[in-house]
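Pasting in a structure now, in structure tokens, and then I'll have a few things to ask.
Every protein chain but one is kept in place in this view of the complex.
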Amino acid sequence: MKENRVMRSNILLVVSFVLMIASLYLVFVYVPTEKEMGIVQRIFYLMVPMGWLAILSFHIVFIGSILYLLALSLTMLKRKRLSRCWKVVSYLRKRERKWDTLAYCSAEVGIVCTTLALITGSIWAKPIWGVWWTWSEPRLTATLVLWLIYLAYLMVRSFATEESRGARFAAVVGIIGFIDIPFVILATTLWRGLHPGPIIFAGGLAPPMLLTLLISIAAYTVLYFSLLGRRIGLREVGTEIKKLTHD
Amino acid sequence: MENFGYLLAAYTIVWAVLFGYVLSLIRRQRQLQRQVDSLKATPRKKEGN
Partner (left out) sequence: MNKSLDKVFAILWKDILSELRTKDVIISVPVFALLVIVIFNFAFEPDRVRLVASGVLWVALTFAGVLGLSRSFAVEKDQGSLEGLMLCPVGRDVIYFGKMLGSLTFILVVAIIVLPIFFILFNLPVFKPELVLIVFLATIGFASVGTLFSAIAVNTKARDIMLPILFFPIMAPVIISAVKATELALAGESWGSFSTWLQVMVAFDIIFLVVSSLVFEFIVEE
């Protein structure tokens, strides 16, 4: 089973490598330079995938957290009452720890992506808007808050007194945080709505740009899943060691 | 070609971080795998009881 996962991660790594080469070619050779922003606009093809991954991985954190808590609560219920959906219930219960592992590993890879999203966003902002940071762009602010929520998720785990409690606390943070994000986006958009802040794109996307963007997103997404798979595998080996050393 | 520095910086940082992360994962995996193998190799004395 482990070998399957490692093999899958390696295949994904190779696939993502190929896609990366393709995307690099598209970004640096194929796509025409944007009129207003010049060559720096190409950072866009890095920034959007990172932002997308930040959001995708938080979705996975949310799903893992919810399923983990669901599995925990189902452990306490009796078989008879749930005979109808027993298959679903036992599926969830058996994989109780795996949901937590999924959430945790996604949070770790996710915070890396969010950090890169913020960094690329900032590097983009400097030549285009003249500042390293602006509070006027709701998406940037929301990404910062997302980063803080990821941080809270990871910190609550390491500062908890026991691992199992840490997992539960983190799941709660994951759920609350996920529900909070739409509110953050809403509030920051309304907050800055009165002052027309800097916007990312004046017009739409020309077809070659769209293609480049999509390939880039695909490349980084495949890389993300490869990293996620590896991280999960790593964590499972860690759990195995703990089991062996406890005997 | 102005602002090329920014473009270069962005791509370099992202690739360095991602590459570094992949390497660290692989390295930790090997370390832990060695630990697991050595733990499994030692005879388990408790089995006799």
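Every chain is named by a letter (A and B) in the order it is written, and numbering of its residues begins at 1.
Convention: a residue touches a chain if its C-beta (ideal position, glycine included) is under 8 Å from a C-beta of that chain, and two chains touch if they have at least 3 such contacts.
None of the values given here were measured: they were computed from a predicted structure.
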item: In the full complex, displayed partners of the excluded chain; value: A
item: Omitted-chain contact residue, chosen from A:A54, A:L72 or A:I111; value: A:L72
item: Residue of A:A22, A:A160, A:L214 or A:I241 in touch with the missing chain, whole complex considered; value: A:A160
item: Touching the absent chain when the full complex is considered, from A:I39, A:I55 or A:L151; value: A:L151
item: Interface residues of subunit A (partner: the chain not displayed); value: 69, 72-73, 145, 148-149, 151-152, 155-156, 159-161, 165, 168-169, 171-173, 175-177, 179-180, 183-184, 186-188, 190-191
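Just so we're on the same page, only the chains that are shown with their structure count from here on.
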item: Between subunit A and subunit B, centroid-to-centroid distance (C-alpha), Å; value: 19
item: Subunit A-facing residues of subunit B, complex; value: 1-4, 6-7, 9-11, 13-14, 17-18, 21-22, 25-26, 28-29, 32-33, 35-36, 39-40, 44, 46
item: Parts of subunit A lying in touch with subunit B, wherever the complex brings them together; value: 13, 38-40, 42-43, 46-47, 50, 109, 112, 115-116, 119-120, 123-124, 126-127, 223, 227, 230-231, 233-234, 237-238, 240-241, 244-245, 247
